[in-house]
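A single protein chain has been omitted; all remaining protein chains appear in their positions.
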Amino acid sequence: MSEQAVEPGDAAAGEPYILNIGPQHPSTHGVFRLRVAMDGERIVDMDMIVGYLHRSMEKLAEERTYTQNIPFTDRADYLAAMSGNLGLCLAAERLAGVEVPERASALRVIFAELQRIASHAMGNGTLVSDAGAWQTPLLYMFRERERILDLFEMTCGARLTTNYMRIGGVAFDPPAEFFPKLDSLVDDLPSCVDEYVELLAENEIFLARTRGVGVISAGDAINGSLTGPQLRGSGVPWDLRKAEPYCGYERYDFEIPVGSAGDVYDRFMVRMEEVRQSTRIIRQALDALPPGPHKTEVPLALRPEPGEAYGRVEGPRGEVGFYLVADGGPAPYRFHLRAPSLINLSLLRSLAIGASLPDAVVTLGSLDIVVGEIDR
Amino acid sequence: MSARSALGRLLALGPLRLAALAAALALAAAANAVVGYVVIDGRLDGEWYDLRDLGFAVARLRAELDAVAPPALSYWVTALVGVGGILGFLGLVLLLGSWVERRLLARFQIRRGPNRVGPFGLLQPLADALKLMQKEVLVPRGADRLLYAVPPIAVFIPAVLAWGPVPWAPNMTYLDINVGVLYVIAVSSLAVLALFMAGWASNNHYALLGAMRTVAMMVSYEIPVSLALLSVVLVTGTLQLSEIVLWQEQHRLWLGLLLPVAFLTFFFSSTAEINRTPNDIAEAESEIVAGYHTEYSGMKAGLFIAIELGNAVVLGALVATMFLGGWSLFGLETWIPPYLVLAAKTGAVYFVLVWLRGTLPRFRLDQLMGFAWKYLIPISIANVGVVAVEAAILVRLDAPGIVPLSAFTLLNIALAVACARFAMPEPSGGPSAGRGASHAPVLTTVLGGLRASERLRSAP
Amino acid sequence: MPAGPRQLAGERVAAALEAALPGSVVEVHPEWVVLAPGRLVEALRWLRDSEEFDAAQLSSLCAVDYHSYFEVVYHLQSLDLNQQIVVKARTTSREDVSVPSACEVYRGALLQEREAYDLMGVGFEGHPDLRRLFLWEGYPGHPLRKDFLQLEGHHPGLPRFPFEEPGVQSR
Partner (left out) sequence: MESTGVAVAFWLLSALTVGGALLVLLSRNLLHALVFLVVAFLGTAGLFLTLSADFIAVAQILIYAGAIAVLIVFAIMLTPLASRDNANSLYAVPGILLGLAVAALVAFAALDGGWPELAGEALAERGFSSTVAAIGELLLGRYVLAFEVASVLLLFALVGAIVLVREEPPAGDGEGREP
């Protein structure tokens, strides 16, 4: 895939015209704008315009302590707040050398995986909506997401912006009624996934709309810095939970789902399968949940030694990385969030050029962006 | 789950209301039985108070008027009665239909649907209409004002006119013209222009894309629609809708069974003609926002939304009339008023449309056009040939009995199954898109990059 | 301790790079290697293509303001060998902010370099489409720089946590 220049439309079909998709559009999933030059239904060039939601999080973070920065990570990828929390905590712990109790690690795994399921439900649901199914799959997937958000609310009082992880552990131990509910959810989830796969994976129209659409080859996906299901959909078996196990992921038995063609359908199916694998992980973590404290005490104003650390977790959208530079003060000298939503869009232009408008919409949906994270 | 509670959940009603509903249904059935007894007795047949066929009352009215007034008056009065009946029914359908559709969709989507305004939320459509009427109607800068103003009204004309030749009962057809089938096709072809004008006049790229899609789609799908209706005409030997229903009633056979290819072609193509899922490409909200009516606001947008519903119900009535026996119900129509039979069949088709909307994703335009030109039209032409032969045989038999009819029915169903199973084209999705070949992701514990991916790919 | 668990030692990377491309390494640290801007693209391409390092993916690209110069940090990832390499490039001063673009080696740098250009004002030479990403063209300044809109007497960062009692543990 090379850089393609704008090809002027051939004379018979007329000149390209400009279509503004967004910032308010049903399929941009937030205030995200695509400026598309089109020739009939075919896209000849595309420009991505972001920044409508830019809050300069990285600048703000330089004047707040490490702990005070955790709420910002909620608001970056607001569909996967737990993963953002965890990434920052890991980076800060690596920087300051904080040990995390066993129970906290297991709880982190449970919540991160629940968050992954909730996020994949949203991502796949909106993808099917983009393909034209009038919200029905989305609402079915919301059913499970609601139960997960209820569990979050029960534990930390918030459903979306959880602010749950702390440097050195997690904020609260889940209440007693949490565990039976989680138990029944984990029991139900595999059959729910089966239901969706049955409903969609062999639906002729869905296949026609997603197979062979938005194909990313394995080499392009790696070179384009894609991570997460977007990379695995292209057939690259890469998962940070296996590659660089954190929070004791090496103890859990799970597999990496990998697509074959690298099209929209594979990315969809990889997410579906990841929900199954996450359920497995949660079940194992729940069964072997160690007793003990849920966090280690760290000073309120953590002052790590000068140095730098790059902490990363496998979020639902890929590698959520935090690059922290410490100068000995209580606030990070530099705080950089490697936002998978933004970086997964590196290939969007080359994918869109030559595609038709419906295909581009579905491709964008399969890249599963969260605009809060793109803009930060 | 017991059947009763399942029904209750389906209707989203409490047990008390469910009981009330059941009681009302039972009462209606009892009243019907009494009427049926009188009918058997024969004292009701053809009298003006025979409520099974409102045509008798109108005929009596005409006769009375003719006795006292010039003939033109009775003509005008009956015309107005018919128009009033159709418009009243359409208005009721538009108000109730949007409630039904939203409520049904909500059930498909494990939600409750509108339930706040009025009993069961029944007044929600009224509230929506009032809200829309109060909204400001914006005309975009650069819009073609004349062409922008006409379409919301113009799209209604075909949907109202198409009701004309639909027979509600043996004597209850408003416009019983002998070119009914052609009339329906002609009238439905008028909507294209209105929708195109809406998209063109809005001066908006989304609207223009929607308009282009509409024109391409509707023009393409008129051909299979016409070919499907041609086979109906061949078998029944008439273009008159009331005669088509009579044919089905006399032979005790629904044309949908005798002509399954035509039936399915007509149904699928009509969803493209009226922009319903899975062919709602012209107003695909995830791609082009609302297609040709993106720029319309207020009640003008409301009219576009309402007409989608009106079209769906007209389609239901036409499918019921042409393929599902119309007002006839295997003799039961002497017991149940025929117009209720037709309404029930219309509702059933409408239900299927809502069901599809709640279930299916959307085709892409090029896939849909390819499907029409490369599959539906050849199949339809072949089907017309087969049906022509069958019709010729049927005509030569004086009274086609159960044997030839059932033989043809079975043959045609077998052909339809063969068409659907073996002749269906591969969906055009690119090199790897194959039908039914859903590839579950490979599960692996091996970690790696490009090399690992190549190893995985080369493994079986 | 701060180094990632699978991060390669800077010395090893530097030695291999010096052997292959003499003069490409400016500074060696146990965790990272600072590359000469003039040979950055070459070095990145060599790291990407070499059997030993196989840095196939640019994980993250980020610019840091060190008052007297800017530093661009590249986190490179080998997926097949599961190892991480951190390399850096520095601008010569605050005024001369140009660093070669990594886009021709890593397409994943396209948006990340635009982001660094927008917020930190690092000019990536050779980027095919270097425009602001989040802010609009004509926005004054680059917000992530330490001297961006600083008030008189205020220093960037948080030197002291407002309610901090030295030596007292919280809670």
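Read from first to last, the chains carry the letters A, B and C; within each, the first residue is number 1.
To be clear about the criterion, a residue touches a chain if its C-beta (ideal position, glycine included) is under 8 Å from a C-beta of that chain, and two chains touch if they have at least 3 such contacts.
As the structure is a computational prediction, the values presented were derived from the model and not from experiment.
J.: Could you tell me which of B:L132, B:M197 or B:V442 touches the chain that is not displayed?
T.: Final answer for the missing-chain contact: B:M197.
J.: From the list B:V187, B:A207 or B:V245, pick the residue that touches the absent chain.
T.: Counting the whole complex, the residue in contact with the absent chain is B:V187.
J.: For the chain that's not shown, point to the residue among B:L126, B:V179 or B:A440 touching it.
T.: Hidden-chain contact among the options goes to B:V179.
J.: If the hidden chain were put back, which residues of subunit B would touch it?
T.: 72, 75, 144, 146-147, 150, 177-179, 182-183, 185-187, 189-190, 192-193, 196-197, 200, 212, 215-216, 219, 222, 239, 365-366, 369, 428, 430-431
Note that in this section only the chains that are shown with their structure count from here on.
J.: Measure off the straight-line distance from the CA centroid of subunit A to the CA centroid of subunit B, and report it in whole Å.
T.: 42
J.: For subunit B and subunit C, what's the span in angstrom between their mean Cα positions?
T.: Roughly 62 Å, centre to centre.
J.: Any chance you could list the residues of subunit A touching two or more other chains?
T.: 222, 236, 238, 243, in rising order.
J.: Where in subunit C do residues touch two or more of the other chains?
T.: Residue numbers touching two or more other chains: 56-57, 79, 82.
J.: Over in the complex, which subunit A residues touch subunit C? Could you list them?
T.: Answer in residue numbers: 3, 50-51, 54, 56, 58-59, 62-65, 94-95, 97, 220, 222-227, 236, 238, 243-244, 297, 299-301, 307-312, 319, 321, 323, 325, 327, 329-331, 333-334, 336, 338, 342-343, 345-347, 375.
J.: Mind pulling up the subunit A residues that touch subunit B in the complex?
T.: Those residues of subunit A that touch subunit B are 17-20, 25-27, 38, 40-41, 128-136, 139-140, 143, 201-213, 215, 218-219, 222, 232, 234-239, 242-243, 255-261, 263, 265-266, 269-270, 273, 356-359, 361.
J.: Give every residue of subunit C touching subunit B within the complex, in rising order.
T.: 54, 56-57, 78-80, 82
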